[in-house]
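Only one protein chain is missing; all other protein chains are in place.
Note that the chains take the letters A, B and C in the order they are written out, and that residue 1 is the start of every chain.
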Amino acid sequence: MHAVTSQHEPPPAQLRRNLFASMALIRAFETRVAELYRDGDIPGFVHTSLGQEAVAAGVGLALRDEDYLATTHRGHGHCLAKGVDVDGMMGELFARVTGLCRGTGGSMHIADPSHGVIGANAIVGASLPLAVGAGLSSKLLHQDRVAVAFFGEGAVNQGSFHESVNLAAIWDLPVIFVCENNIYAEFTDSRAMTRVPCVADRAAAYGIEAHTLDGNDADVVYAATAAAAERCRAGEGPILLEAETYRWHGHYEGDAQPYKPDDESLAWRDRDPLTIAEARLVHDDTATAEELAAVRADAGARVDAAVEAARAADVPAHEEAFQHVFSR
Amino acid sequence: MHAVTSQHEPPPAQLRRNLFASMALIRAFETRVAELYRDGDIPGFVHTSLGQEAVAAGVGLALRDEDYLATTHRGHGHCLAKGVDVDGMMGELFARVTGLCRGTGGSMHIADPSHGVIGANAIVGASLPLAVGAGLSSKLLHQDRVAVAFFGEGAVNQGSFHESVNLAAIWDLPVIFVCENNIYAEFTDSRAMTRVPCVADRAAAYGIEAHTLDGNDADVVYAATAAAAERCRAGEGPILLEAETYRWHGHYEGDAQPYKPDDESLAWRDRDPLTIAEARLVHDDTATAEELAAVRADAGARVDAAVEAARAADVPAHEEAFQHVFSR
Amino acid sequence: MSSVAEPQTTTRYIDALAQGMRTAMQEDERVVLLGIDVGAGGGIFTVTRGLHEEFGSERVIDTPISEMGYVGAGVGAAMTGLRPIVEIMFMDFVGVCLDPILNQAAKLGYMTAGALQIPIVFRTQTGAGRSAGAQHSQSLEAWFAHVPGLKVVMPATVTDAHDLLVAAVRDPNPVVFIENRRLYGMRGQAGEDPLPLGQARVARSGDEVTVVTWGQSLRECLSAADESSASLEVIDLRSLVPLDMETVIASVRRTGRLLVVHEAVQDFGAGGEIAARVADELFDELRTPVRRIGTPSVPMPFSPELERTLLPGAAAIAAAGEALLAEG
Partner (left out) sequence: MSSVAEPQTTTRYIDALAQGMRTAMQEDERVVLLGIDVGAGGGIFTVTRGLHEEFGSERVIDTPISEMGYVGAGVGAAMTGLRPIVEIMFMDFVGVCLDPILNQAAKLGYMTAGALQIPIVFRTQTGAGRSAGAQHSQSLEAWFAHVPGLKVVMPATVTDAHDLLVAAVRDPNPVVFIENRRLYGMRGQAGEDPLPLGQARVARSGDEVTVVTWGQSLRECLSAADESSASLEVIDLRSLVPLDMETVIASVRRTGRLLVVHEAVQDFGAGGEIAARVADELFDELRTPVRRIGTPSVPMPFSPELERTLLPGAAAIAAAGEALLAEG
């Protein structure tokens, strides 16, 4: 792993508790989704973000509700942390009318513009230009909104990364490029796909500031994002944050991950973002172990309720297939 | 302009005379082509490389006949320096059957695989992946050939630049990326389209060696290319050369260039690559002024002959339109 | 729009386009222009000349040569409150920026069950016949018409250049707006009264053969109507999506004969759709088979002679009309 630094103030106590709660919700959601998918309850492709909860929570909580967020095939956590409704998300995964997209989108395409989420994207690298456009809107409409593009380290090799970061740079747009470097892109160790040790180093080509962060420490991610958002709102242009983290599960649910060395997986499991947060919260008396266990239990119950609601909901009627092809 | 260094040995005397002859041929060709286009003798779009002769000559003469070269809409000089036949080129610009492509390609699409030229390209940035592929062939077929991709500084903002340089880097391919930085992309000052002062700096994102060169000094370009080709043949992977130069004419013939400051144009005219070479050749007694004048006159005569031959040649017959859509 | 010479005091197609953008920008502040050299340079074909001065660099935005990035940013901006007009300089360049059109703009409205609206106009131009070569001559409207969620508009007259452009900007959906550069200098009546998209126009009445066309081929069809001994009714479709089949069917019901003409390659072109629909719906009423005239399946050659060989012209259209009449 690359040297990691954080030059920012840690977040205050309540916020740290909220970060934990957000991670707990994502953990519960993704754990449950993995089971549901295994059991054939959810159709399509599913990519979970287990192990990466700190990035989602740290970024999501540092943003305002009206800030924009464009995400990827691995976007459940990002949406949850941004405040998107759990029932709406679960309903969407179940392809029910209660889903945020009424069943037309699915896991890879969850969107909720009412919370600034302008879409999850199944095209690697496509989130970046969209976020640049959202940043352009914010700037030209004088809206003080920040736009975040999430993407993986694999997406950095797409031309759209290059073009988008450069555009945001020359136009001084309020865009935060958040690269979740979980080392793998599908079955490929991304370190073999570049000669450069970390993604943040590649930002130099665009003349923008970039930081490599411990992506399993929500406090660190939060602080860096909050600082970046402030910069953006001050009109100082884009910034790139590389969050080093790890994908616990396979690329998609069902992938047995033969390509990962065991010791690597184990070492990262030891760096569970929830455990890290938990230990620190308890250690500095911000919360008790019991309180945190209750938070986890609440999250589980919340997700259970969402699953029940989704199961009970209707599937879309035949005619819905033909709606919304065009707006009127 | 950016600081320019050359750490290579200057080329020997005969080679320097050849570099001058190559530049003289390009100068004569492009000057004549500009006139012919103005007079309506050549159809389509024409982009000349007047002022940039030293890059073409320096690169072209440092390569072997079998080395590959992929070029751009502004590629006449590159082809000439690589040894492509003047009659075939002029015939192509006139859309005659004597043209290298029998009139199907034209100025933007001159190609001559028999000299390694795998095509001029009217899509900005498209030369790079093609050269990467040629480098891949050379490597896998153990051919010891080098592949050169020419492109402008404007093309650096295309995703294909990013993807191609990275591919060549991770696969250690024998590819020389030659960026002709003539400051402008069409009517746009490219310095406004990046925050980074020079293209060579952007190569750091791929972990490859890069040099910024005085692109109006053919000796410098030659030496750098020869060294790069040697590296490539030794299996040490790709390299990027940024040749700083200037486009004397408009983006296309006919463009009045209102966007260029007069003093800038004048300053670069003072740095005429032929004059630079001439002065040095005469100064160190490698050639006399008379000899060099004769070289220029010969070049002019060669081009005149090509024009006459092209004028006299047939246009392709109707049926030729339908040939070569597929190979058999 | 007839082939009779127009008075020189009327407007040029190119000015009507500029006026269309001006109208749209005046009536809605959220309309912005993005593209390569659309700003200070006024556009490579001078289409946007004057708009930068009038509306400033916040609304008329020069981009780097990063089509994937800026077209995608346009889509992101359209989702978040702007109404961008994004220029893709040549239609052939969609090869480097298709994803934002195909997978983002066309689908995100549907995939979010209407939560996202994407009011964007992709302005581009096509047009063979001036030796621009195979990479600068393609008419690909059929591709876009085949993608659910995109509207596809091709103005064939000066009036429509203005009116359809304004209508496209007012439309809340993504519109691919395809100009033809061979029409840029054409003079005609200035438009002012935009209709909603999707209404074909009987450009010339006749009663023996219906000729359906769009874009620059309209001129050829009108000339053919002048020349032909058959009485041709010429219909300008104006848009492929929405497709006004009613006007077509009504005409063919009267004439009993149909010829579909387009500049695009005939094989698997949009003409097949029109032909198939009419041959189906009017099976019992057609006097003769539906015929199509398009470019043969050949990349467009540079040679002016070969290009003329391939492009559908007035004489061939007139002859085809007469042949149909002779058939039955």
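Here is the rule we use: contacts are C-beta pairs under 8 Å (C-beta built on N, C-alpha and C of every residue); 3 or more make two chains touch, one makes a residue touch a chain.
Every value quoted in this text rests on a predicted model; they were computed, and no experiment measured them.
A.B. asks: Among the chains included here, which ones are touched by the excluded chain in the whole complex?
C.D. replies: Its contacts among the visible chains are A, B, C.
A.B. asks: Which of these touches the unseen chain: A:Leu167, A:Ala185, A:Ile239 or A:Ala277?
C.D. replies: With A:Leu167, A:Ala185, A:Ile239 or A:Ala277 as choices, the missing chain is touched by A:Ala185.
A.B. asks: Which of these, C:Leu98, C:Val211 or C:Val252, touches the one chain of the complex that we don't see?
C.D. replies: The missing chain is touched by C:Leu98.
A.B. asks: Which of C:Val121, C:Ala167, C:Cys221 or C:Ala275 touches the chain that is not shown?
C.D. replies: Touches the omitted chain: C:Ala275.
A.B. asks: Which parts of subunit A are in contact with the chain that was left out?
C.D. replies: Interface residues of subunit A facing the absent chain: 43-45, 92, 95, 101, 103-109, 121-125, 154-155, 157-160, 185-188, 190, 192-194, 259, 315-316, 318, 320-322, 325.
A.B. asks: Residue by residue, what part of subunit B touches the chain that was omitted?
C.D. replies: Where subunit B meets the chain not shown: residues 68, 70, 100-102, 104-105, 109, 111-114, 118-119, 121, 123, 126, 128-138, 140-141, 143, 147, 159-160, 162-164, 166-167, 170-171, 323-328.
A.B. asks: Against the chain that's been left off, what residues of subunit C make contact? List them.
C.D. replies: Given the touch definition above, subunit C has residues 68, 92, 94-96, 98-103, 106-107, 110-111, 133-135, 138, 140, 142-143, 145-149, 240-241, 243, 264-265, 267-273, 275-276, 279-281, 283, 286, 288-292, 296-299, 301-302 touching the missing chain.
The working rule: only the chains that are shown with their structure count from here on.
A.B. asks: Taking each chain's centre as the mean of its C-alpha atoms, which one ends up farthest from the centre of subunit B?
C.D. replies: Centroid comparison gives A as the farthest chain from subunit B.
A.B. asks: CA centre of subunit A versus CA centre of subunit C: separation in Å?
C.D. replies: Measuring from centre to centre gives 41 Å for this pair.
A.B. asks: Rounded to the nearest whole Å, what is the centre-to-centre distance of subunit B and subunit C, using the mean of the C-alpha atoms as each centre?
C.D. replies: 36
A.B. asks: Tell me, which residues of subunit C touch at least two other chains?
C.D. replies: 64, 66, 68-69
A.B. asks: Counting only residues that touch at least two other chains, what does the list for subunit B look like?
C.D. replies: Those would be 157-160, 192-194.
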